[in-house]
Every structure is written in structure tokens, then in C-alpha cells.
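Showing subunit A:
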Amino acid sequence: MIAHDLFVPSPLLVLSSGTMLMLVSIAWRRSITLSLSIGLLTLLLALAGTDHHLTTGQHGVATLFIQDRWADYTTALILLSSICILGLSWRNLLHDTAHPTDEYPLLLLLGTLGATSMVFSANYIPFFLGLEILGISLIGLVAARHHHLTASSEASMKYLILSGISSAILLFGIGLAYAATGSLYFSPPVATDGISHGIPIAAATMILVGIFFKLSAVPFHMWIPDVMEGASTPVAAFIAVVSKIAIFSSLVRYFSAGEMQPFLNDTMTAVIILTILGGNLLALRQTSLTRLMACSSIAHVGYLLMAFLSPGQLQSGAIVVYLAAYTASTLGVFSVISALAANGDTDGTSIADWKGLFFSHPFLAVIMSLMLLSLAGIPPGIGFFAKFEIAAASVERQRDLLLAALVIGSVIGLYYYLNVIRTMMTPDIVQIVTYNRKNYPELTGLALVLTIIVIVGGLFPARLIRPILPAPVTIIPRSANTIAPDIDTAMRYAIHDISP
Partner candidate 1 sequence: MRQPPFLAIILTPLLILGLATLLTWVERRLLGLWQDRYGPNRVGPGGMLQAVADGIKMLFKQDWIPPFADKGVFVLAPAIGMMTVLLSFAVIPATSLRSIAGNLNVGLLFILAMMGLGVYAVVLAGWASNSKYALLGGMRAAAQMISYEVFMGLSLMGVVMITGSFSLYDIVAAQSGLWFIVPQCLGFIVFLLAGIAETHRLPFDLPEGENELGAGFHTEYSGMKFGMFFLAEYAGIVLVSALVTTLYLGGWLGPFLPAAVWFVLKTGTLVAFFILLRAALPRPRYDQLMTLGWKVLLPLSLLNIAATGTILMLRAPE
Partner candidate 2 sequence: MPVFSFNDALLVAVLLFATGLTGVLVRRNLLFMLMSLDIMLNAAALVFVAAGARWHDASGQVMFLMILALAATETAVGLAIILRLHARGRPSLDADTGNLLRG
């Protein structure tokens, strides 16, 4: 029985061994190149391990981890994003000889490990463990470059306190759920004898509040712009992408494990509307690009949750594509920001500093515009198709209020994305910030690769989706009356269509 419990998906094994290896190598001899290489290698190996399917212990009742298509997909996304983020930080770390920064890739790897653990978990224990590994490494990452960014310590403190509060709320909720059901396996809490009816409701509410906190859905969103602004650009990307994917993935798994309380439906609808509108409205006022991306990421969480709340034939496809689109586009934006950020010192993320980019760096400016348009849901980027899928899923379930929020939010979103593009096209007579003129081949290459992904994904989404959903395997176990994504049916449908 213990051997059964110890089934661990291979990416987790690879990542944790890699972390240890890096720790040993740092202890042995500090070399940033070595650390970075180990980090990259580990991530690549872990990526290779995602597709490795163990036939036993997958859908068992009593496993801590589940390895299925959904987990594999989100893990692949997380790992790819982490590789990108490692690439983004590469040059900064190599250049910073004044301060030892070997811990940075270590923390990055740990954070990825935490995120991956959350994705695979089918039990509160590994979920919580992963969440906290991710959270604590994020705190470290945010504060890691405090020599350069004055606000980073403050940002990490803020993150620490707020994520601590949310962890405590989440934990209390989990505790209540455990008290109600007597099991730590994922299942929405139901009342059992000897327990008052309030407890499962309180448990579900607190768990949701905790997750919303971490996801930065609107009533609990205030931390993310500050934290992302305080962090260095790659770390901001990490917060916006990796941690959100991981939490969203576990949210999906959690609520696919059983029936959701009906009252939560209305609550979630309200939260989603608030999230979409709030995130977008907040973004309107921002003058810093990082803050803008933070606010827009709030809005994107709203769109994702919208798909989550619209179960049906189209839901799973919508979630899968939207996650990919969001990841690729956001990483693209951040890679351009990194490529332009001045070396070391305060990163020029003020939107005003981007004036005239179309004339000084046309290539990067075009990539940036494409990414922003993709985020706004305009063709030819993949974001267009993704938003389309979300809307389709919602229309199918006739979530009229959510759709209204989607339309209003998209228009507002369009405004601020376009505002950035407009700024880039304003010819700047007096160049205020001299951009880092050095050539960053790896960043440009990364941006280019992401662009190709975004464009090809936008033009030929089928090509992108097909490898992700190659066989009719249940991504998410589905029980009756759930609001879980019905990827199974959708995929069988897709296969049916693809096969000649």
C-alpha cells in the first residue's frame, strides 16, 4: 500500500533530483553557467518525461498523484514556460558578477517543481505542498534581484503576507473539508453525519477564496500588480504564467472530482464578471507595462474561469487552447520587455519609455504588437482563436451575463493594448531612454519562436490542438452532474472528425 502511495510522476522525480543536483553543484563550486545549464537540462529532461505514461496507479482511488493527459498537458506548458523564463533571465544572471545569483535558477527550478506537483496531485497533501513550494520560491524569486530593483523587497513582503493569508484560509477550508469527509483526496466537501451543514459550505467557500486569492481573481487581486512590478521581468512572467497555470489546473481537477455546490455557481459567476471587468478597468489606469500585464492577467484569469464555468462539448478545447494562447502570448510580451530592458538597473517598463520603438527596433515592436493583439484576441494570433473558443463554450451554456462581461472586457482590453502599440508608433524625437542596444540573440530568438507559435497556432489551430489531444483518453475524470470539462467527449468528437 505504501508502494502504491509512492507512485510519483516522472517529471516530479526529475525536477527534484535536478534541484538537489544543483544544490550540490552550488555547494561544490559556485558557477552561474553551471547552475543555469543544470537548470535547463533538468527542465528539458522533465519535459521529456511528461509523455511517459505509467499504466499503473493512474486513476486509482488511493493515489497521491494522478498522471493523465490533463496533467501532462499543463505540466508541459509549465515546463516550457519555465524554460522560456530561464532563457529570459540567462543574460541578466551572467552579467551580474557583483552578486552571487546561483540561487536564482535553483529557486526557479523549485518553483517549477511546486507547480508541477500541484498539477499532478489528486490529494490535498501534495497539492498543498506544491502550492507552498511554489509560493515560497516565488517570494525568494521576487526578492532575488533586490540589488537592482529597490521595490523588490517590499513586493516580496507584500506577497508573503498576502499569500500567507490566502494559504491560511485555504488550509482552514481544507481542514474543514477533511473534518467533513474524513479524506484528504480531492472531492468537494459534502456533509456527513455528526457534522453541521454549515461546515461543507464554509469549507468550499474558504477553499475557493484561497484559490481565488492565488489566482488573483477580483476581490482578491490587489497584490498582483504590486508584486509583479516589484519583481524582475522574468519573475513577473513566472508569476503571470506558471503559477496561474498550476493553480488553475488544480482548480479544474478539484472541481472535476465531484459535484459542486449549487450556490457556488452564482458566486463564481459574480466573481468572474468582477474579475473580467475589474482587471480590465484596472489595466486602463496603468502607466507601467508590467503592471498593465498584471492587470490584464487578472482579466485573462476571468476568461479562463468563464470557460471553466461553461461545461459542455466545447469546454475542454477552450481551456486547453486558451491556456496555450495565454502562455505563449504573455511570454512573448515579457521576452520583448526583457530584450529591451536596460541591463541590470531599473527596467524601463514605463509605457512612456516605449515611444518610437517601431522606428528604433521595428522587429521587436512588431513582435510585441502581435503578442499584444493576440492577448486582445485579434487575428492572426492564437489568442483570437482562444477567445473564440471561450465564447463558443459560453454560448453553448448560454452564460449571457458572462458573455456580456466578455464583450465589454474585450473592448476595454483592446483599448489599453492598442494604447501600448500606439505609443510604440509615436515617433520619439527626443529618445528618453536609450535602450540597451546590445544584441540579445537568445532573447530575440525566443521572441521569434514564440511569435511563430502564436501565428501558426492562430492560423492553424487544428495543427496545434491535435498533438495535444492525440487519443481518446479521459483528461479529467467526470462524474455525474459535474461542471467538469468534458474533454473525453470533445476528443472523441475531434478524432471522429480528423480521421478520414
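How were these picked? Simply put, all candidates are chains of the complex that A comes from, given by their letters.
We adopt the following convention: contacts are C-beta pairs under 8 Å (C-beta built on N, C-alpha and C of every residue); 3 or more make two chains touch, one makes a residue touch a chain; residues count from 1.
Please read these numbers as outputs of a predicted model, since none were measured by experiment.
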item	value
Selected neighbour of subunit A [touch, this complex] from 1 or 2	2
Contacting residues of subunit A [partner candidate 2, same complex]	124-125, 128-129, 132, 136, 139-140, 143, 146, 150-151, 153-158, 160-161, 164-165, 167-169, 171-172, 174-176, 178-179, 182-184, 222, 226, 229-230
